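Only a single protein chain was left out; the remaining protein chains are all shown in position.
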Amino acid sequence: MNETARWRAEVFVSLRPGVNDPQGLAVRDGLRRLGYQEVEEVRVGRYVQVWLQAPDVQTAERRIAAMCEQLLANPVVESYRFVIEPAESQ
Amino acid sequence: MNETARWRAEVFVSLRPGVNDPQGLAVRDGLRRLGYQEVEEVRVGRYVQVWLQAPDVQTAERRIAAMCEQLLANPVVESYRFVIEPAESQ
Amino acid sequence: MRFGIITFPGSNGDHDALMAVRLGLGQPAELVWHTETDLSNYDCIIIPGGFSYGDYLRAGAIARFAPVMQAVAREAEAGKPILGICNGFQILTEAQLLPGALLRNASLEFVCDWVWVRVEQTHTPWTSQLARGARLRLPIAHGEGRYFVDEKTLGELERAGQIVFRYVDAEGNATPEANPNGSIANIAGVCNGRGNVVGLMPHPERAFDRLIGGDDGLWILASVLAVGLEVVRGRGGN
Partner (left out) sequence: MPVTPELLREVALTEDEYQRAVELLGREPNLVELGMIGALWSEHCGYKHSRPLLRRLPTSGPQVVQGPGENAGAVDLGDGLVVVLKIESHNHPSAVEPFQGAATGVGGIVRDIFAMGARPIALANSLRFGPLEESRQQYLFHGVVGGIGWYGNCLGIPTVAGDVFFLPEYRQNPLVNALCVGIAERHALIRARASGPGNLVVLVGADTGRDGIHGATFASVEDPERSHRGVVQVGNPFLEKLLLEACLEVLQTGAVVAMQDLGAAGLTSASAEIAARGGTGIELDVAAVPRRETGMTPYEVMLSESQERMLLVVRPEGLERVLEIFRHWELHAVVIGRVTDDGMLRVLDAGNPVAELPVRLLTEACPIYIRQASESDAIRTRRAFDPDTVPDLSVNEAPRALLVLLRSPNIASRRPIYRTYDHTILTNTVLPPGQGDAAVLRVKGHRFGIALKTDCNPRYCLLEPRLGAQHAVAEATRNVTCVGAEPLAITDCLNFGNPERPDVYYQLVQAIEGIAEACTVLGVPVVSGNVSLYNETEGRSIPPTPVIGVVGKLSDVSRHVGLGFAGEGKVFLLGPERATLGASEYLACLHGIVAGSPPDLDLELERRVQAMVREAIHRGIALAAHDCSEGGLLVALAESCIVGTIGGRFRVDELVAANGRLDRALFGEAGSRIIVQVAPGAEGVVLALAHAYGVPAFELGQTGGDRFIVDGIVDCLLDDLVAVWRDGLRRE
């Protein structure tokens, strides 16, 4: 890679709709017990930040999507979404 | 609450800089082993989605901030950030 | 001495603590449900291990808001001996009755093993009968036991004598290899400024009988009896 830039991807992984999320239920009940009655539903997932080198944003996107499929999310139960922005170089 | 709307907050919780993140390291190494050599750093945090009722976005923000301070993040080691958007009503 | 052992939904070390106190120490003990608001009946309090509320979000995060925790805070303030074991330690840090936080083990794995810890402070009611530098062999069983405080706080804890136990090897040295979870400065247990509230990751209540691998845990549980004795003496008993 001779001409690359540094990017920061934020990946949001959550359980697919319909998949049981006991953690979300526990947090929802916890919040309600604390007096946040207005809370209707909570779902808890993973927030993964990835700093990477890539020549352009398209490449970065392609690579991040591949990482999500392969490792960052389990497509059987989880779905993901990500955003990418330039990162200041180190 | 007589006039309320439904909101969806996305809360991103991450370990403060300076707090070791072995999970981030493990994911980084895992990605590199899979051939993603361009990955420089990874940090793993929590992604919490909260659906709630609130009369307006300011109230929703205030309530979510309070939930973060009280429960969703541990200020000793974590920092948080959130965004709020209207949610379609159920 | 009456021991109160607090049970949250998801606690699973409550019964072990009960057995250790009853069978190991021969003292009366009772389980206290998390909705209880009065702990004045008990001479000391144990917050046992387990997965309160499934340890969802962060270990201890949800349990710290249980009604009983206000009573715990009151008793802590009043100087009553309180011991948080494993999940109990996590709850006490979340409730800020103890400094620091407990993070996921550096290995990212749950670890169940027997370890050595060294007693660093003897001014707490839970270590009063131990010698400084004494080594105890205790079981650990946790996935989030990596003790963390920032450098500045660490210095303060050192100076104030709030570091109560450290992980050591069989010779008593606090080496990196002896550290099972990546805790800062090999810290296995700490106390509050006053010393009456102690939290530790190892399980003294699981080491009360040689048949199950050891009885060093009784030293910790029994120490508090001596304190109880002094209290009674102070009240004018013999």
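Chains here go by letter, A, B and C, matching the order in which they are written, and residues are numbered from 1 within each.
Basically, a residue touches a chain if its C-beta (ideal position, glycine included) is under 8 Å from a C-beta of that chain, and two chains touch if they have at least 3 such contacts.
Here the structure is a predicted model, which is why all the values come from computation and not from measurement.
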Query raised in the report: Any idea which of A:19, A:57 or A:83 touches the chain not displayed?
Result: A:19
Report summary line: The listed residue (C:42, C:65, C:165 or C:208) that touches the chain absent from the view is C:208
**Report entry** Of C:51, C:65 or C:126, the one touching the omitted chain in the full complex
**Finding:** C:51
Query raised in the report: In the complete complex, which positions of chain A touch the hidden chain?
Result: 15-16, 18-22, 25-26, 74-77
Query raised in the report: Considering the entire assembly, which residues of chain C contact the chain that has been omitted?
Result: 9-10, 12-13, 15-16, 19-20, 23, 49-51, 53-56, 109-113, 139, 141, 143, 203, 205-206, 208-209, 211-213
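Here is the rule we go by: only the chains that are shown with their structure count from here on.
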**Report entry** Centre-to-centre distance between chain C and chain A (centres being mean Cα positions), rounded to whole Å
**Finding:** 36
**Report entry** Between chain A and chain B, centroid-to-centroid distance (C-alpha), Å
**Finding:** 9
Requested in this report: Please work out the Cα centroid separation of chain B and chain C, and write it as a whole number of Å.
Outcome: 31
Query raised in the report: Going by the touch rule set out above, which residues of chain B reach two or more other chains?
Result: 46, 70-72
Requested in this report: At least two other chains touched by the same residue of chain C: list those residues.
Outcome: 57, 61-62, 65
Report task. Sort out for me which residues of chain A touch chain C in the complex. Result -> 22-23, 26-27, 30, 33-34, 44
Report summary line: chain B partner, complex, touching residues on chain C are 57-58, 61-62, 65, 93-94, 100-101, 103-108, 146, 148-150, 182
Query raised in the report: Which residues of chain B touch chain A in the complex?
Result: 1, 4, 6, 10, 12-14, 27, 30-31, 34, 36, 38-54, 63, 66-67, 70-72, 90
